[in-house]
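This is the structure I want to talk about, given as structure tokens.
Just one protein chain is left out here, and the rest sit where they should.
Lettered A and B in written order, each chain numbered from 1.
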Amino acid sequence: MKRGMLDFWVGLFIAAGVVAILFLALRVSSQSALPARSTYNVTANFDNIGGLKVRAPVKSAGVVVGRVTNIELDTSRYVAKVTMALDNHYHFSRDSSAEILTSGLLGEQYIGITPGADDKMLTAGSTFKLTSSAIVLEQLISRFLFSKAEDSGDKTNAGNQ
Amino acid sequence: MTDRTGNFFVRFFSAIGEPFTNAFIKTGFAGRFLLSVLRHSPTALTRFRLTMREIWFAGVLSVLIIVVSGLFVGMVLALQGYDTLSRFGASSALGVLVALSLVRELGPVVGALLFASRAGSAITAEIGLMKATEQLSAMEMMAVNPIARVVVPKFWGGVISMPLLAAMFSAMGIIGGYLIGVQLLGLDSGIFWSQMQSSVDLRFDVMNGVIKSIAFGIAVSLIAVFEGYDAPPTAEGVSGATTRTVVISALVILGLDVILTAFMFRGI
């Protein structure tokens, strides 16, 4: 193996490896919505977070504006305290509401922010006042069945009178 | 009779214990060897030409098997994945399935297994033969440290080659998946790529895959140079060491993969 040829092939090999990594980086994957860009943390308390996970997206009008960074149980009030990092570019009024939504029927859960109308904005460390919890399918079904049963119960009662 | 049972137990437990003692001694020797390799590692940079030659042997010569295997693995993933996903009407997620499997797991792991059997065994055989034919001794007598001159460039050549090969494996696999999914099974090309791109995370999936392949590269290269250096200087010794390189590398790669995966993807 001549020196020049060895240099050539090794150079080509390293170039091909770098191209492969770039292909994986640029064509196959995308930077998660919030890269190293600066963020600010806000929290929201939910009665029930359902299947929400850390790193789940935070969306407003369908656009990803942040990620869930931490979930813990607030033992003073027994609610779930969810911390999320929002992109510094996006600001929401203080009376915005946060709710836990599901993409599709069985898809992953995410936090949706519905903006409010207040002039003051949420800042780092503030908390969403208005939240609505995840819809838990079992509860939904049992509530539905319960109300059905109640309905029919009312009807029989009415017939007896 | 009692003497015989006592004897039996002694023999039984020393038979169990002996492999462990040997393993400990060997691990200790490997640790000291690693330190020595690291201490002489600056040679790999100051005389980069030596390392380049080893990148040629470990990397360039492994490209063919890596690229072809990657392509096949990607194609099989697409065929199998399509069959399952289409039952749930989720065939649009085929790109995601292929890409995530490759980038997170198969690229680094299968890439490293192939690398161990192609390049690792060759490194062991070469060092072992140099030892058996007294070339390492001759070097030592010429006041040239064989670890700095022979082992260190081979080690770094392997460490540099492995992540590049794993990335090539993943990239070829995804292209294989594309060929099957889009060209053969008729999925929409735009959906294939955009679904993939929106679900695969650069830092979380791709970077962790690269980190895995770097870890495997270090492990396989170290095992390969160590087994070569530690091989008994005979023909059987070298062939045994070559086999051990492949076997131990495979076990270490898979074990390390469990540990790394547990740390990296636990949050999901």
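Everything below uses one rule, namely that a residue touches a chain if its C-beta (ideal position, glycine included) is under 8 Å from a C-beta of that chain, and two chains touch if they have at least 3 such contacts.
Assume contacts and distances are computed from a predicted model.
S.K.: What name does the UniProt record list for the absent chain among "ATP synthase subunit b", "ABC transporter ATP-binding protein", "Spore germination protein" or "Ion-translocating oxidoreductase complex subunit E"?
M.R.: Its record in UniProt gives the absent chain the protein name "ABC transporter ATP-binding protein".
S.K.: For the chain that is not shown, enumerate the shown chains it touches in the whole assembly.
M.R.: The chain that is not shown is in contact with B.
S.K.: From the list B:10, B:138, B:184 or B:251, pick the residue that touches the absent chain.
M.R.: B:138
S.K.: By the contact definition given up top, give the residues of chain B that touch the hidden chain.
M.R.: 129-130, 133-135, 137-138, 140-145, 149
Convention: only the chains that are shown with their structure count from here on.
S.K.: Note which residues of chain A are touching chain B in the complex, please.
M.R.: 1, 6-7, 9-10, 12-14, 16-21, 23-25, 27-32, 35, 53-55
S.K.: For the complex, give me every residue of chain B touching chain A.
M.R.: Those in contact with chain A are residues 52-53, 55-56, 59-60, 63, 99, 103, 160-161, 163-165, 167-168, 170-172, 174, 193, 196-198, 200-206, 209-210, 267-268.
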